[in-house]
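Structure in structure tokens, see below.
Of the protein chains in this complex, one is absent; all others appear in place.
Moving on to chain A:
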Amino acid sequence: SASELEEKYGTSINKGLSSSRAAEILARDGPNSLTPPKATPEIVKFLKQMVGGFSILLWIGAVFSWISFGIQFAQGAESPFDNLYLGVVLALVVILTGIFAYYQEAKSTNIMASFSKMIPQQALVIRDAEKKELPAEQLVVGDIVEIKGGDRIPADIRLISAQGCKVDNSSLTGESEPQSRSCDFTHENPLETKNIAFYSTTCVEGTATGIVINTGDRTVIGRIASLASGVGNEKTPIAIEIEHFVYLVAGVAISIGVLFFIISVSMRYKILDSIIFLIGIIVANVPEGLLATVTVSLSLTAKRMAKKNCLVKNLEAVETLGSTSIICSDKTGTLTQNRMTVAHLWFDNQIYSADTSEDQTTQPFDQSSPSWTALSKIVTLCNRAEFRPGQENLPIMKRVVVGDASETALLKFAEVILGDVMSIRAQNKKVAEIPFNSTNKFQLSIHETDDPNDKRFLLVMKGAPERILERCSTIMINGKEEPLDSEKAEAFQTAYMELGGMGERVLGFCHLYLPENEFPDTYPFDTDSMNFPTSNLCFVGLLSMIDPPRSTVPDAVSKCRSAGIKVIMVTGDHPITAKAIAKSVGIISATSETVEDIAKRLNIPVEQVNRREATAAVVNGMELKDMSLQQLDDILCNHSEIVFARTSPQQKLIIVEGCQRQGAVVAVTGDGVNDSPALKKADIGIAMGIAGSDAAKNAADMVLLDDNFASIVTGVEEGRLIFDNLKKTIAYTLTKNIAELCPFLIYIIASIPMPIGTITILFIDLGTDIIPSVALAYEKAESDIMNRRPRNKKKDRLVNEQLAVYSYLQIGIIQSVGAFVTYFTVYAEQGFLPSTLLGVRVDWENNAINDFEDSYGQEWTKYQRMYLQWTGYTAFFVSITIQQVADLIIRKTRRNSIFQQGLFRNKVIWVGIFSQIGIALILSYVLMAYWFVAVPFAILIWVYDEDFKLSLPPLPLTHPC
């Protein structure tokens, strides 16, 4: 009772807490807000970028450079500072790419931060016997708060008085139907009992007063939220792929480096020289610019997805969506429009279908029958919902309505067909009304008619069909009242069952013209004594309503299906409704049957049905509760079309885990707080931008701004495209590694003058190659990527053997040959024929030899040789660049000929090519002569690649389970 409550929470219902007592409790319990998930400190994030990926290798390179600088400096060598600078440059590269990645990451997190900044909530509290507006954060246990329709509940509240209070618990339970709240204790389970309202749910209508019983993290929502933070974050598929790639390249770098270290030591190079070679090999092998490029490509895609209403919180999630193989989707709001709409009508013994699309302006069904005229009048008049004023210019479907969901549906339905409902109501003045309540289950009103010659009153009534029928003795067929015999009652039953079986909410409508003699103009209608007839009415028809699927969803679901993605519906709704929606959007396709369907068709008990024959399954939350993991796995694997109905948040988590056990990449959509554990557990959590709660948005990796399932599909498409394009980028980048590496290896083995310098390599990796590799992210899809199965996490790697071998051992080698031809050309034209270059390294690099003889007998000073060597670097650099242009063009496609893909569809590629040549021109402002030596090899690369693509077997297009 009230006094017990007062005692328990140390408060007074009339006076509330005293301010000082409240302050004490506030100090003890902390503010009434959810603790945000622990964020990683910025400095840790930053340092992570500094040591992640290739950075370690580059740091090693830098440290080696400094060590060799130290040794050389101590020995007083001639030019020790080269190594110092190299070390500094390497360190700078690491730091700059780290800063860049950190900045990109921070930018995408910032988009999300704006979400959580909401206007601080206010609550009306009684303290010190006064009503006060306080920020909800300052509420404490024992406070007395008042809530009214439209408010968000500021804490968990035990109601002590309520007037027609209804709350929307959808953010907690997923059930969209508003639930009434009173001060009666009705259930042991706090979630079920009627006298508790929960934090973060909203009060839809009515008013109530209550005692705060839990605040902050101790509220029911708070506990669910902490459940979510307990679920660990797993690595995204693309992060795993990139890690794999880094290991691969680092492995190659280290093994070649160590191998050649050993070779050079055993070839009696000095240890110091060997270390310098090692640095060169590492720098040549590591694609310094690649990780930045990947980040840029991902964020470009993220931007593109944001335009299509997918806001990506975590950059890597961009690709995750592309590799998704199962989508566990919510029903309400995601698949459906989240508003009741009239779907079917039954009058004149016939069922009519109504248009349920989002932007209906007319209704196509036959409206000529006089029965429809009568029915439409009831629909219009027996309805308390009204449009908010001032929305005349908006389309009807978008207008805001005051009233509950089904009345809103009826109002809009009538407005679409009849035009201005309000004026019709004004012409048929309401004289009496009994609103809907749960005991009589009907709504009734009495109106004057708009026909001035007809002085009768019209009584209209709507309600639960069986209750309405009980009150009728006649039924209207084609405008004529006919007695309601058993045959007609049978027809009614069949129609009612059929509509109900479609998961729709059915309402019955009837009317009665009150005789003029008994009910004259001045008759005093009294709704309490009911001094008018409420039986022997005339039944007019049925209307059924449903929250209809979004019109784009069936198409999106079928796209998912052809893309090999399984769509599973997980909803808190009733199985019948869930199944009906699943059928109408194609999650359960027209031809497939559930076990129950088969049993019904064959007329055998459910147990005897061969479960393998049923492709679809509708699983009830109650069944799921009793299932072992084994059974769940069985269902997930054996049925291709699954609907889970009446599920709880925990069960959603179990379903997601079950899918992940199958090795699937799982996307989960959700809006409520209850969804946040599942969102977090999923490989990619997708929160709803409009209907979603903050907790869901926090837990998700992606936010759908328009709440539309179809947006997920465009996201999948983008995700797959970026994976393909990243492959191209990586192939492009890896190729030139060989052309950068070979010079070192041949330098060590053949002792020729150094063909390319370490810094020059960085010019390529961080200069000419950056824009072209980003440009590949703009490449269009080669074939219909939505007709492919999702990639297999274990088999379809970002960098596979074929890609590495083709890049390294074929194209890369051709590139090296081309570059070496240029190198030898430079030396030959300056006086050193190829044969004289072999084995000259020691004398060539000796500072004391200043009369080094070339093939013609000319003598070169050391500096002149170095100058020539730098010319060689430039020529080598230029020829790699030229061949990278060819590489870029061949990497545009992986299977198609370049003629199929078209050279000009991706304009950004040309920006890439021109930037590449432009940067190379700036960096090598001399030497136009050597630009063309490598051109034949560039053409060779292209021709070879076209042949290679021709020889590829066609892609398998199979769709196994």
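By definition in this document, a contact is a pair of C-beta atoms (placed from the backbone, for glycine too) under 8 Å apart; a residue touches a chain by one contact, two chains touch by 3 or more; residues count from 1.
Just so it is clear, contacts and distances are computed from a predicted model.
K.L.:
Looking at UniProt, which of "glutathione transferase", "Small ribosomal subunit protein mS39", "Superoxide dismutase" or "Sodium/potassium-transporting ATPase subunit beta" names the chain that isn't shown?
P.N.:
"Sodium/potassium-transporting ATPase subunit beta"
K.L.:
Of the listed residues A:833, A:903 or A:922, which contacts the missing chain in the full complex?
P.N.:
Of the candidates A:833, A:903 or A:922, A:833 is in touch with the missing chain.
K.L.:
Of the listed residues A:144, A:582 or A:814, which contacts the missing chain in the full complex?
P.N.:
A:814
K.L.:
Among A:351, A:514, A:849 or A:911, exactly one should touch the missing chain; which is it?
P.N.:
Selected residue, touching the omitted chain: A:849.
K.L.:
Among A:862, A:895 or A:949, which residue is in contact with the omitted chain in the full complex?
P.N.:
From the options A:862, A:895 or A:949, the contact with the absent chain belongs to A:862.
K.L.:
Give me the chain A residues in contact with the hidden chain, please.
P.N.:
Touching the chain left out of view, chain A contributes residues 809-810, 813-814, 817, 820-821, 824-825, 828-831, 833-834, 848-851, 853-864, 867-868, 871, 933, 936, 940.
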